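First the structure, which I've put down as structure tokens, then a few questions once you've had a look.
With one protein chain withheld, the remaining protein chains of the complex are depicted in position.
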Amino acid sequence: MKISLQELSARLGAQLHGDPALQVQGIGTLQHAKPGDVSFFANPRYRKQLETTAASAVILAADALSFCPAAALVMDNPYLGFARVAALFAPPQERPVGIHETAWVSPDAVVHESAWIGPQASVAARARIGPDVVIGPGCVIAEEVVIGQATRLVARVTLCQGVRLGSRGLLHPGVVIGADGFGIANDSGVWVKVPQLGGVRIEDDVEIGANTTIDRGAIEDTVIEQGVKIDNQVQIGHNVRVGAHTAIAGCVAIAGSVRIGKRCAIGGAASIAGHLEIADDVFLTAASEVSKSITHRGIYSSGMPVQENQIWRKNIARFRHLDDLTRRVRRLEDHCGFTQDHDS
Amino acid sequence: MKISLQELSARLGAQLHGDPALQVQGIGTLQHAKPGDVSFFANPRYRKQLETTAASAVILAADALSFCPAAALVMDNPYLGFARVAALFAPPQERPVGIHETAWVSPDAVVHESAWIGPQASVAARARIGPDVVIGPGCVIAEEVVIGQATRLVARVTLCQGVRLGSRGLLHPGVVIGADGFGIANDSGVWVKVPQLGGVRIEDDVEIGANTTIDRGAIEDTVIEQGVKIDNQVQIGHNVRVGAHTAIAGCVAIAGSVRIGKRCAIGGAASIAGHLEIADDVFLTAASEVSKSITHRGIYSSGMPVQENQIWRKNIARFRHLDDLTRRVRRLEDHCGFTQDHDS
Partner (left out) sequence: MKISLQELSARLGAQLHGDPALQVQGIGTLQHAKPGDVSFFANPRYRKQLETTAASAVILAADALSFCPAAALVMDNPYLGFARVAALFAPPQERPVGIHETAWVSPDAVVHESAWIGPQASVAARARIGPDVVIGPGCVIAEEVVIGQATRLVARVTLCQGVRLGSRGLLHPGVVIGADGFGIANDSGVWVKVPQLGGVRIEDDVEIGANTTIDRGAIEDTVIEQGVKIDNQVQIGHNVRVGAHTAIAGCVAIAGSVRIGKRCAIGGAASIAGHLEIADDVFLTAASEVSKSITHRGIYSSGMPVQENQIWRKNIARFRHLDDLTRRVRRLEDHCGFTQDHDS
């Protein structure tokens, strides 16, 4: 399809700098866009690429306007604009209907006539599959699972017994929802399993990345509230609750019974210890380790960026004696007659 | 089912404080239990919830007795008591028998008549499936795999060629056992694969969490000893040996040829470098990084809990000069005439 910049800017609510009649027909990166493409500029790392782009139009914020060699669509949030343009140009997604000849559906399951059950998928007894749902190839739907309208399981997703998914969800391949939480009690050196009798409830408009796992609760449910977006290889333990519109990047580990607030952003490879509470609007940078509850919104960080190996080796060797070093400094302060205003 | 507190306390070996005739019929958390429910108190974080619980009975340790508003079942290990009560009230698990119409079983495989092979599962030649085994939907059982009595593969588990599982195991969806270890040798800048000719042996009573991977050995077997409990998304490299009754929490990375002792507890997101030995009874807190062998039992830790971002930024910038800082302190000590009793 083709669309004029006039119409595009109107759809985006963007301010247009350039020829309103110019037609665009695709998207591209700043570096590789061709004439006819729309691109976007949202990360200052790529300013050189902006200055030399061959795109016909670029979505950008006002402060970048002077660097743009093409028509400009000015918005406060250029990445949001790009999301909309990409959706405009995205090829329509196939959505077949019916039950594939190699799928197996229990006679006791209820599958809406507008849903699709793909090749090699299985749907167990008493499952209820809503309208417009897509169960892709190789998915396993266990007993009593409930899936709301227009949710899409791309392929090879496993939903364990009784898991409930809302509407308009998107689950990528390898996702496992509702496996037992890690509940074990020690009996004189031998582990006894704690039966995991809760379930999992995923609300509407949740996206879950490839090979992510979300465990069922021990007694009550694990809950993912509406609009939560979860990347690949995230682990969410039993009885966790993730607040609405929180985003969780890849490889995050969330231990059991954690409560995360609304609109949080959890950076990749972060980890959160069990039973903690994270307030609303908390931003954790990548690789953060949380071992205490966070009670106020804000940006929190930990972790140690790389150095050259031989410098790091020296520093980390010193770290092993940091308590001692601090005491040595105190002794020097005493010696020099400095008032001790530190609690060390 | 209903059970009186008298009978329940007898079964648990607990000391009862309360009406022995009181009937209970389910379980609940301290916060949400209803009358008729049994709850438990094992984490001091939840003391307020204990004080206001509506549960009819609470399993707890003697020192919490005075805070309990309900009947009390006093045990040294309340969580163990809860595990037993939950098992009592857990609904019986379905265990069908036979080979599902959509499963494929090689004519050269041996499947015990009391086992179940679920929908879309496949069992390859020369595999041997023991009595009461459950192979859930979508599982892949490769050639020569051996599975002991009453082991349950929930769904979509992959056992590669020759993997041996003991009895009473429980493997959650997405588990992969016996994939090739990461063995590569460098030949003038190009990697040459080292064939992985060992196998994997999992002993009895082992539980393995969703999407966990355990690689086959390069020459000898990777071994998981009896009673080991492994959470989700754990990676266990080739030729690792995990000692009996060790517990490994989620997202732990264990490199090749590591030997872990018996009764260890490895916290979530910890990592252990290759070829190390961990003694018996070692406890690693969450996110620990192990880069040397640990020869004595005890609690070990590393990692850096989050701070507010701007404080962390300052501290981590200083860390990059910690060796230098230590030298500056030494110079001050020299200046002040302090004896150098430090090796720095």
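Chains: A and B, in written order; residue numbering restarts at 1 for each.
The working rule: contacts are C-beta pairs under 8 Å (C-beta built on N, C-alpha and C of every residue); 3 or more make two chains touch, one makes a residue touch a chain.
All figures in this text were calculated on a predicted structure; none of them were measured in a lab.
Note that of A:Ser56, A:Gln120, A:Gln161 or A:Ser257, the residue touching the chain absent from this view is A:Gln120. Seen from chain A, the chain kept out of the figure touches residues 27-29, 32, 43, 45, 77, 79-80, 82-84, 86-87, 89-91, 94, 100-102, 118-120, 136-138, 154-156, 170, 172-174, 207, 209-211, 227, 229, 231-233, 245, 247, 249-251, 263, 268-269, 286-287, 303-310, 312-313, 316, 319-323, 325-326, 329, 332-333, 336, 338, 342, 344. Residue-level contact of chain B with the missing chain is found at 102, 104, 120-122, 124, 138, 140, 142-143, 156, 158, 160, 174, 176, 179-180, 182-187, 189-195, 197, 211, 213, 215, 218-220, 233, 235, 237, 251, 253, 255, 271, 273, 275, 284-285, 288-292, 294, 298-305, 307, 311, 314-315, 317-319, 321-322, 324-325, 328-329, 331-332, 335-336.
Everything below uses one rule, namely that only the chains that are shown with their structure count from here on.
Between chain A and chain B, the centres computed from C-alpha atoms are 25 Å apart.
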